[in-house]
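One chain of protein is taken out of this complex; the other chains stay put.
Chains here go by letter, A and B, matching the order in which they are written, and residues are numbered from 1 within each.
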Amino acid sequence: MTATTAITVEGLERAFDEVLAVRGVDIAVGEGEIYGFLGPNGAGKTTTVRMLTTLLLPTGGRATVAGHDVVAEARQVRASIGVALQEAALDPLMTGRELIRLQATLQGLPGAEGRRRADDLLERVDLADAADRRVGTYSGGMQRRLDLAAALVHEPRVLFLDEPTTGLDPVSRKTIWEEVRALNDDGTTVFLTTQYLEEADQLADNVGIIDSGRIVAEGTPAALKAELGSPHIRLQLEQGSIAEAEEICRRIGPLLPPVDAKTVLVEVEHGAADIPRVVRALDEASIAVGSLELVHPSLDDVFVAKTGHHLEHDEDGSDEEAVPA
Amino acid sequence: MSHLALNLRVIRALGLRSIRQTFRRPQLMAPIVVFPTILLAIQTGGAGGAVELPGFPPVQSFLQFMLAGAMMQSLMLAGNSGGIALAVDIEMGFTDRLFAAPISRYAIVLGRLAGTAALGLFASLWFFAIGLAFGAEIAGGVPGALLAIALVTVTAAAVGGIGAAIALRTGSASVVQGLFPLVLVVLFLSSAFFPVGLMIEPAKTIAEYNPFSFIVEGVREPIVSGVDATDTAEALLAIAGIVVLGLALSARALRHRLRVG
Partner (left out) sequence: MEAAALPAWRTNLATIGALMSRAKNELLRVPGAAIPGVLAPTIFFLGLNGVFGALTQLKGFETGAYESFIVPVSMLQGAGFTGAAAGVNMARDIEQGWLDRLLVSPAPRWVLLAGTVLAASARALIPATFVLAIALLLGAGWPGVDGLLVTFFMVAAMAAVAACWGSMLALRFKSQSAAPLMQAGMMALILSTTAYAPLALLQGWLETVARVNPVTQVIEAARQGFVGGVTWGGTWPGIAALLGLLLVFGALALREMRRTGA
């Protein structure tokens, strides 16, 4: 099993005083996979990642990364992983180049080799021009790219990315995504924690959802969404009787609870292929449709189904309901 | 209600806040009392032989002599820390809230000083306790002790005024914090740790004219020999001078801050 599994987690637990932050987590990540780890703040994501990256000792269970036990063979684990943590652990007084070179030294690379790789990586993440400026002058996006480059200097087998695009603008986010895909194409296993459903949806081969310290769902994004059922059509009527529209739609597929008096929601087994049927049937009954939308279940729907609340609030993670004191 | 009554209420409220802040965070309070205590212990043990020196004033023990200096050190640190607290308030924007209210600007500063004075009071009580525990006698008895405590408390507020002025002028906690070495310098160049007559030049001359030396003597006399009108008067005069200086600097700093915003 360890030959093809990059990360194995069995019953992993972590208690802080009386509180169990992680309550028995089981995960298996295959070699060359991108694993998306989803969960709201406080769910235990960061705690789990810190245990897998040997920064925190588990209080129960076990885990192996790149074939090494995270407790007994911590050093070997550290030699095989690259880590870009949530708080980009950078020194504002160093230049970008100095930082990557330091990382190379920490990883045990010979001087000349380390310098060469540093230069290559700075090119790759588009920081070559800023390489000799102090990190304190970098923008948020630049700091993340530098953090990512530093994590790659020793060509790790497994890469841990903890919320790599939180707080970045869409362009920077896309850049990081492309880089992650490229790395994965080269064979690097990526363990990605994120608050963004789109990120998990776009990048991950497999997704694990954690809430209150437990894995509540696991699988490919498609499989998780399919679990929730088929997509549905959301119809808003411009003219005509709702009751009649509902009657017609009921013949095509089961109705979902309406959201208001002018909307009909009907589940459609064949997705977009069912749209012409619906439209024709309503047209024959002289019912005018104002708008029609095909709605696929999203990972947020999966999340809500499994945990009872939404994953995302605002883009910047702030709570929309907060009122100024 | 009348203007005066409102201001007094504000001073009381801010004063209580500043006192609560001070005593709720022991890790901030500790250096103010702990450092001088350590230094007191070490200097008493290390330089205690000085009482044998010709020209050393008649004292029961070196500890008895040093108590005033330790209290002085504490109150200076308290003044510095009060300035830091005010600077933090400014950085956080809390003072903006106060400035926008219909209260006297001075009420804001006076409220802060209440906390500093409370720390001074605590320090004087603390060192009296230590002194008594280790066998020092208070020559002036209870009245002497009360006088010393009163002088320390008022001086703490006076020094706090200077700290507040610096905080208002710079608005930066780290600048106020950086002035801590200055506290040490002023203390060394006074009679806090040694009789002025036995100090080495040029420290000796500076200490002779240092207003803090007068305050130290005002606090020391009731402990080592008894209440003396002249020493007390000189101390009060020196305190008054510092108060005036603090007020003047604060006034200027307040005007600057309200102009600059």
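Here is the rule we go by: a residue touches a chain if its C-beta (ideal position, glycine included) is under 8 Å from a C-beta of that chain, and two chains touch if they have at least 3 such contacts.
Quick caveat, the model's predicted, so the values are computed rather than measured.
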_Hidden-chain contact residue, picked from the options A:45, A:97, A:154 or A:225_ = A:154
*asked:* Among A:12, A:34 or A:56, exactly one should touch the missing chain; which is it?
replied: A:56
*Just one of A:78, A:97, A:173 or A:232 touches the chain that is missing; which is it?*
A:78
*Of the residues in chain A, which ones touch the absent chain?*
50, 53-57, 75-76, 78-81, 83, 85, 87-91, 93-94, 98, 101-103, 105-111, 134, 150, 154-157
*Hey, which chain B residues sit against the chain that's not shown?*
27, 30-31, 34-35, 38-39, 41-50, 52-54, 62, 178, 181, 184-185, 187-189, 193-194, 198-200, 202-204
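Definition applied: only the chains that are shown with their structure count from here on.
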*Taking each chain's centre as the mean position of its Cα atoms, how many Å separate chain A from chain B?*
57
